[in-house]
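Down below is the structure, laid out as structure tokens.
Yeah, one chain of the complex is gone here, protein chain that is, but the others are all in their spots.
As written, the chain order gives the labels A, B and C, with residue 1 at the start of each chain.
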Amino acid sequence: MFLLDAPITGRRQVARGMFVIGMQAPEIASTVRAGQFVNLGWSAGPLLRRPFSVYRSDGVHIEVVLKAVGEGTRQLLAMDVGEHISCLGPLGHGFEFGAGTRTAVLISGGLGVAPMPLAARDARQAGARVTWVHGARTAVELCSETEGDEILWATDDGSEGARGTAVAASPDAELVLACGPNRMLAAVAERWPEAQVAVETYMGCGTGVCLGCAVPLQRGGYDRACREGPVYRAADIDWGALPSHLAYAVTA
Amino acid sequence: MFLLDAPITGRRQVARGMFVIGMQAPEIASTVRAGQFVNLGWSAGPLLRRPFSVYRSDGVHIEVVLKAVGEGTRQLLAMDVGEHISCLGPLGHGFEFGAGTRTAVLISGGLGVAPMPLAARDARQAGARVTWVHGARTAVELCSETEGDEILWATDDGSEGARGTAVAASPDAELVLACGPNRMLAAVAERWPEAQVAVETYMGCGTGVCLGCAVPLQRGGYDRACREGPVYRAADIDWGALPSHLAYAVTA
Amino acid sequence: MTPDMSVEVGALQLRGPVLAASGTFGYGTEVPLLERRALGAMVSKGIFLRPREGTAPPRIAETPSGMLNAIGLQGPGADALVRDYAPKWAGWDFPVLVNINAESASEYGELAARLDGVPGIAGFEINISCPNVEQGGLYFGNDPRAAAAVTEAVRGRTKLPVWVKLTPMVSDIGVIARAVESAGADALCAINTFVGMSIDLNSYGPRLSFRTGGLSGPAIRPLAVHLAHQAARAVHIPVIGIGGISSAEDALEFLVAGCTAVQVGTATFVNPKAIAEVHDGVAAFLEAKGFSSLAHLPRYLPRD
Partner (left out) sequence: MTPDMSVEVGALQLRGPVLAASGTFGYGTEVPLLERRALGAMVSKGIFLRPREGTAPPRIAETPSGMLNAIGLQGPGADALVRDYAPKWAGWDFPVLVNINAESASEYGELAARLDGVPGIAGFEINISCPNVEQGGLYFGNDPRAAAAVTEAVRGRTKLPVWVKLTPMVSDIGVIARAVESAGADALCAINTFVGMSIDLNSYGPRLSFRTGGLSGPAIRPLAVHLAHQAARAVHIPVIGIGGISSAEDALEFLVAGCTAVQVGTATFVNPKAIAEVHDGVAAFLEAKGFSSLAHLPRYLPRD
């Protein structure tokens, strides 16, 4: 785990209101795994850091993708190239890719695209044929950057791809990885108990010391999303007890 | 009194660490008088606004002069042209210029230069010959922008002008106006009880409703620096009871 | 259609739920850029029977998302209030309540009697919670019997609405709230500032000349919401929420938590238009949610 003062190196738009921010953070970029996250802070920002999945990495830079959903994300999007962000990471456990997996489907709802470019990369490296199913409310909210052997779209209003949810539009596969609102992940768990899902919780520290990010488990008790998670076997989570209406929950 | 969202239009350096920030604030610029101040706030800034004397005005823009002495001034100096500052003013009572005044001396210690360009303008308009005496710790801390019929310098180390204080270096005059650390103003009061001095206090509101900016008076009781002040007849203030070690007090 | 924002605080009918808090609005005569239409009522700066000088400077210090103040209830006394300010208030289209202060229950009663019936004075807010006076203040706010005695003393001298402003510096605010309700208060105001201290590392002593001050501003909001909610659960009279409100969302937290109205204090220093913005924002929220009246806002107020 590293704590870096990372200069912003770039910014681009990938959907309506959705932006990618690039930062120079070599130690993190060279060690991050798909599904892991960074905890970002900046001067005159809110008290607590804000967690973001690592979207891409080239070994020197990392990228995160975000929308302005509150004050913190609004401030992040107002920052200029050259300004510095304090970057703590990589954090948490990422996705697991068993060798010999032949088919993988990545399911992303809205900002749930965030961990998927790295996941697509690693799934293909593990030898799998990758299908990426991406859902959003409407066509202009679909992230323009998807990759894989097959790309499927789903929109609530049918303006692009299948009308309905990304989960409904997904084929089966040996490996199912999903990220999106907790409601969507609960639907994934119903259909594929073995799926790996990346959940969202409020976080205090991001490093395992505060117990703020409790994820209720089927076997009873709580795990820490920032340490044992954020990626879980879908069937392990007690979905009824995991809040699904976080103010910042991304819509699918 | 106006509340404006004023875009920053320029910035320049006038001494070591001392900068002038220009803002477009027409309603304030066209009504401000020498010695009045504005109360500045900005998003992601500290809770309370920060008071600054108006340094210059061209009828459309106003300028303030400042050094980074704490978090608020540090943030202000980090802002770029085009960013907006919420500007409340003009506030307080400024200097009075009696018609027929023949000689005026303006005494400024350090950042006490702030109200003086407007004061010089108005004193000359009132028909006076203006002597501006400006003091600082050392030559590079002297503000490079002074005006008047005669300019005198004073530095603690004698690196420019007279060695010693600006007060000591001042000639007498019919009208004496002074701004600087409260300690310096107390010395002014001793020599010229009738001088007009602009004092510094902590301020809550800047508009007269909180009573936070109490100035102890010789006749007993307190005045509000933001409303009855910040300019006072030097002899009216109970200098022993006015804190002179505000954390932000400018040095002379 | 703009929603109905009116509220009833006891017998007092207010056109809106957003009020100006005592000590942050002066006497209402010097407020810059005042938008009266948005003001439900104003509570004047705290007054004593006799003039008070207040404390020596420095009187305020900024802290993270908050400020400490020790003004010491500087004020001109009851006679000057009646002479200089009440006549102005009499012409205004919103009620003005006077925040009253004293050092004994009987002096509270005396002050209320002096102000009762003066045109322009619509009611009283009893301050039993000021942290910045040597005697009195907090003591009355801490002790249920003393709080009740003060309330009765004022109640006995006026037919006007009597509100009681509670201190947060108690281990159970419900006990004080019930005591004051039983003693005849028409409404409770929760809360006044918390006692705090800030140290100057140059002088190795307190920043404020009074040593301690009252903490206000956004920093205290979560504590104030909790205390106002606890007070609202404890009594059946209206509770007016106070503490750290600077936006409509902040005000709505108090209203949902069981408050009938709110007061805005420190935020006015930062943004002279704060009260109007809070009022308009609450109206916009109700409209967006489809509520035709503030009375329809869902409340979270479980009774024990």
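Side notes on the structure shown:
Note that in this section a contact is a pair of C-beta atoms (placed from the backbone, for glycine too) under 8 Å apart; a residue touches a chain by one contact, two chains touch by 3 or more.
Keep in mind that this is a model prediction, so the values were computed, not measured.
The hidden chain, counted over the whole complex, makes contact with A, C. Seen across the whole complex, the unshown chain contacts chain C at 61, 63-66, 68, 142, 169-171, 194-199, 201, 204-206, 212-213, 215, 217-223, 225-226, 229, 244, 249, 252-253, 256-257, 285, 297-300.
Although one chain is not displayed, chain A still touches it through residues 1, 3, 41, 46-49, 86, 88, 201-216, 220-222, 227, 241-243, 245-247.
Here, only the chains that are shown with their structure count from here on.
When each chain is reduced to the average of its Cα atoms, B sits farthest from chain A. Per-chain CA centroids place chain B at a distance of 35 Å from chain C.
Note on chain placement: the centre of chain A and the centre of chain B lie 53 Å apart, centres being C-alpha means.
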